[in-house]
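Yeah, one chain of the complex is gone here, protein chain that is, but the others are all in their spots.
Each chain carries a letter (A, B and C) given by its place in the written order, and its residues are counted from 1.
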Amino acid sequence: MKRLKWGMIGGGEGSQIGPAHRLGAQADGNFVLAAGALDADAQKGRAYAMELGVAGDRAYGNWQEMLEGERNREDRVDLVTVATPNSTHFEITKAFLEAGFNVLCEKPMTMSVEEGEEIVRVARASGKICAVNYCYSAYPMVREMRQMVASGQIGRVRLIVTNFSHGHHGDATDADNPRVRWRYDPAMAGVSGQFADCGIHALHMASFVAGDQVRSLSADFASTIPSRELEDDAMVNFRMEGGTVGRLWSSSVAIGRQHGFDIQVFGETGGMRWASEQPNQVYYTPVGGRTQIMEKGEPGLSNEAARLSRVAIAHPEGFPLAVANIYVDLAAALRGATRDALPMAEDGLRSMAAVYAAVDSAAQEGAWVDARPPMLRA
Amino acid sequence: MKRLKWGMIGGGEGSQIGPAHRLGAQADGNFVLAAGALDADAQKGRAYAMELGVAGDRAYGNWQEMLEGERNREDRVDLVTVATPNSTHFEITKAFLEAGFNVLCEKPMTMSVEEGEEIVRVARASGKICAVNYCYSAYPMVREMRQMVASGQIGRVRLIVTNFSHGHHGDATDADNPRVRWRYDPAMAGVSGQFADCGIHALHMASFVAGDQVRSLSADFASTIPSRELEDDAMVNFRMEGGTVGRLWSSSVAIGRQHGFDIQVFGETGGMRWASEQPNQVYYTPVGGRTQIMEKGEPGLSNEAARLSRVAIAHPEGFPLAVANIYVDLAAALRGATRDALPMAEDGLRSMAAVYAAVDSAAQEGAWVDARPPMLRA
Amino acid sequence: MKRLKWGMIGGGEGSQIGPAHRLGAQADGNFVLAAGALDADAQKGRAYAMELGVAGDRAYGNWQEMLEGERNREDRVDLVTVATPNSTHFEITKAFLEAGFNVLCEKPMTMSVEEGEEIVRVARASGKICAVNYCYSAYPMVREMRQMVASGQIGRVRLIVTNFSHGHHGDATDADNPRVRWRYDPAMAGVSGQFADCGIHALHMASFVAGDQVRSLSADFASTIPSRELEDDAMVNFRMEGGTVGRLWSSSVAIGRQHGFDIQVFGETGGMRWASEQPNQVYYTPVGGRTQIMEKGEPGLSNEAARLSRVAIAHPEGFPLAVANIYVDLAAALRGATRDALPMAEDGLRSMAAVYAAVDSAAQEGAWVDARPPMLRA
Partner (left out) sequence: MKRLKWGMIGGGEGSQIGPAHRLGAQADGNFVLAAGALDADAQKGRAYAMELGVAGDRAYGNWQEMLEGERNREDRVDLVTVATPNSTHFEITKAFLEAGFNVLCEKPMTMSVEEGEEIVRVARASGKICAVNYCYSAYPMVREMRQMVASGQIGRVRLIVTNFSHGHHGDATDADNPRVRWRYDPAMAGVSGQFADCGIHALHMASFVAGDQVRSLSADFASTIPSRELEDDAMVNFRMEGGTVGRLWSSSVAIGRQHGFDIQVFGETGGMRWASEQPNQVYYTPVGGRTQIMEKGEPGLSNEAARLSRVAIAHPEGFPLAVANIYVDLAAALRGATRDALPMAEDGLRSMAAVYAAVDSAAQEGAWVDARPPMLRA
């Protein structure tokens, strides 16, 4: 199987996201880093790309150079990952899609609904892949839950309860820490703080597992640390197209919660729950029966779950390999397989619509608002 | 220490609540059952009371007989427990208070806010105890949490997240089961289903631990089993007088959750969580520090927690002894001790006000409404 | 149902064991305390008994007085609980059995095998009940495990792994604490420290659940705090009559373990585990299948488990009610029911034989020795 050529924008030396993507892309031998514009500092970016094995003529100083350089090559990269600051995702992703590249964009895909719609339009016109890195959806046992719903194992989904809450911004004396402060400053973070940062992972997860989309929502936002302009705690009630009731809590001041992302899905004939800190198990309960502990790697799981697991039952697999699974699916898609479960530009757009809807609802004391992007309303 | 004389109304043979109260009252030797009107069937009630050791002349056929019989005795009962069907709590409790008895009333104390205010007025005028059986508040480690908040250990409470969700009414094919059906029928259950049944325990817990009261709320109710008139799933956002943000989820269709009552309390300098299925531990995290597992019975706990624990550290104590702790506190109060932590008529009233507020809010698509009973507004 | 008359020896004011037995005996209304010799100080013992409601002429100054007083009464107590210091259990239990009383003896029943055999002989001759307080065996879910084995649900039991380890004696600087020191001093504790104190609960549990007896064992003892003469850590390998392999670890220096008593039972067609800190669940795994969480109170449990549970599914019940369940079974036995699951004098004897066998084996560097009391060898 020939390795695919991969290019990266952002993720330079010292970033946290760079190594995560490189591990993800390279872990299974699917991609080889062939080009990069890794740093805002052109010099440093070029040097680091070469250190990572990129040829000198493909170690670019910025994304515009990379776009020019790659579009004219016969052996242009098969995939570009956009891992730059949030406000630049739109521009870069759009430019590469228009030039005929496949793109994996970090979340949030854009800063507005309009930009999101534009990306969807461009992606559709280009015929290229525009994926968004909702990597939690690529955990084997999350895929299993999605299959269980799709196959009717728990019946119609009545209710989804999902949380993404941590306490890492709970220290008010740390409020000037630049790694924290920007997240609650509209000038840098946009219209939403915690909900846009973490909540949309949970909202995507709900849609992903249910195989349905959010239609409307009602939000309650709070800045529990008063100096913050944007919310550090959010509760969002929602309804899906098919009638499923949703509850989503997201907080960054939940001191003691670490990576508190979990989901509970309750249907007519069963319930299940999954938590990101123990991602290799699903607790499944048939109605009237006992809770069963499902294990990654156990016999009888779906192909989706089996395909994305690397080691035998109960050997834990963690977050970096969930990212890797996004690349596994991208490689498969680039090689012609279907890509049903890959989070795509439409998902990125829906997230942005939900963020704006939640902000709008919260400003109206929880009024119910349409959560769908205009272009994706029926 | 002389045993106190105890009378019981309701809780006859075959009821679940009767043995729970008898165990609670007798476990520590504080109360001896001296009178009772245990059953709607006078004959059966008298026979069962005598079987339980009540003298023949104090084994009454109904509560009216008991009221007459006891009010005229020198050795009248020190405490009356009202464990009859919900709709009768008001009338019986009021009558006994007016006659100068101390009362422990099962929840809900009344079916309306007006009735609740009446009970509070009568109780205040009588100078007698009117307690309500919010027994979860009497777990040793719940008392410990309350003390931790009161002593400032976690700073101002920013946020409380509490759930009381189970899945025992999740089987739609079981909907005609009479033990389930009445709960969702307004003719029998009143204005609210799951929230009035379980949610108010969680709401009381939030107030109890925070040492503060709910001021306003916004509710989203759903009948996820469509044949139900009343809600089987409820989300309530609230704000306390002191500004604390609250999130409360209560469901009876959460298949796989058993006795899913838990609370998380997040303050400026720490967070903590407790779950009713493991009631002997609190997970406490100081801001910036590690989560610590606090154990019932460990050295250094507050007097409140120590006083209500019967066996050494890590020997589990369960729900029946939480009920017993309510009786421990009642006995102490009857013997003259202070009774700060006992849930009282005001708490029962506040619950009823919150139920009506939630119903009102849910009917208005989540509009924020005042959750306080009129007589307790500042 | 008439209450049974109950007498207590030991368990005076300030003891921990006294309240546990009183709660156990009285919680369900089966027994009423009718006589007692509660304290080594006759005066204090009498006063406290009367405070607990015992009539003055049955508030005895010591057990000999009580024996004389009760044996001559028409309304003599139906059951005597022996909760005195360990070294006196033999003498008192024997005397009361010989006088025709039913006895519940605290563990250890005796200090030697010979004494144990004597108790068994006397009990058999008397036709009275001589039970021993292995109260963990009375948890509903432990009874359920026993029934599962008995009914063949996990096939022949291949392997049992059980631990009773805590860390409460792990502080060497606390070694002079009199509540700790005596346990490791042969002059006070006898031939064994931690194994005799906690290990025999685990050994009884293994036999109880398996429905089989220990035939031989090999022990490794250690005094990890060097000043201790007796072991504070013990490992015992054993074989049951039916060939089951056993592993038992018991420690008092396992800092961080609180009440670390658990058991795992592995058979041909399934495995299960139970832990005393979460006594209301059993984790059961059929061979080749998923682990299922069994809950106290769930539908379909055995009569044994259902009978000994007081509140609905998932309301936790704890240690004090396990003790109470011993009294439930004693009351049933005294009223004529069968008493198959009650731990009896033979169990107390077997424990003592196992303690001596373990001490013997440990002294011989782990040589395998017969663990059976001579009189119970086939």
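Quick note on the criterion: a residue touches a chain if its C-beta (ideal position, glycine included) is under 8 Å from a C-beta of that chain, and two chains touch if they have at least 3 such contacts.
All values reported here derive from a predicted model rather than from experimental measurement.
Visitor: List the neighbours, among the chains on screen, of the chain that has been left out.
Guide: A, B, C
Visitor: Can you say which of A:19, A:85, A:242 or A:374 touches the chain missing from this structure?
Guide: A:19
Visitor: Using the document's definition of touch, tell me which of C:125, C:159, C:337 or C:363 contacts the absent chain.
Guide: C:159
Visitor: Quick one: which of A:100, A:186 or A:316 touches the chain that's been left out?
Guide: Of these options, the touching residue for the absent chain is A:316.
Visitor: Touching the absent chain in the whole complex: find that residue among C:45, C:61, C:140 or C:271.
Guide: In the full complex, the listed residue that touches the missing chain is C:271.
Visitor: Tell me which stretches of chain C touch the chain missing from the display.
Guide: 158-159, 161, 165, 167, 170-172, 218, 220, 222, 224-225, 233, 235, 237, 245, 247, 249, 251, 253-257, 264, 266-268, 270-273, 283-288, 291, 365-368
Visitor: Which positions on chain B touch the chain that was left off?
Guide: Against the missing chain, chain B presents residues 288, 290-295, 298-299.
Visitor: Since one chain isn't shown, list which residues of chain A touch it in the complete complex.
Guide: 1, 3, 16, 19-20, 22-23, 26-29, 51-53, 166, 168, 258-259, 276-280, 295, 310-321
The rule we apply is simple: only the chains that are shown with their structure count from here on.
Visitor: Could you state the distance in Å from the CA-based centre of chain B to that of chain C?
Guide: Distance between chain centres, rounded to whole Å: 35 Å.
Visitor: Going by the touch rule set out above, which residues of chain B reach two or more other chains?
Guide: none
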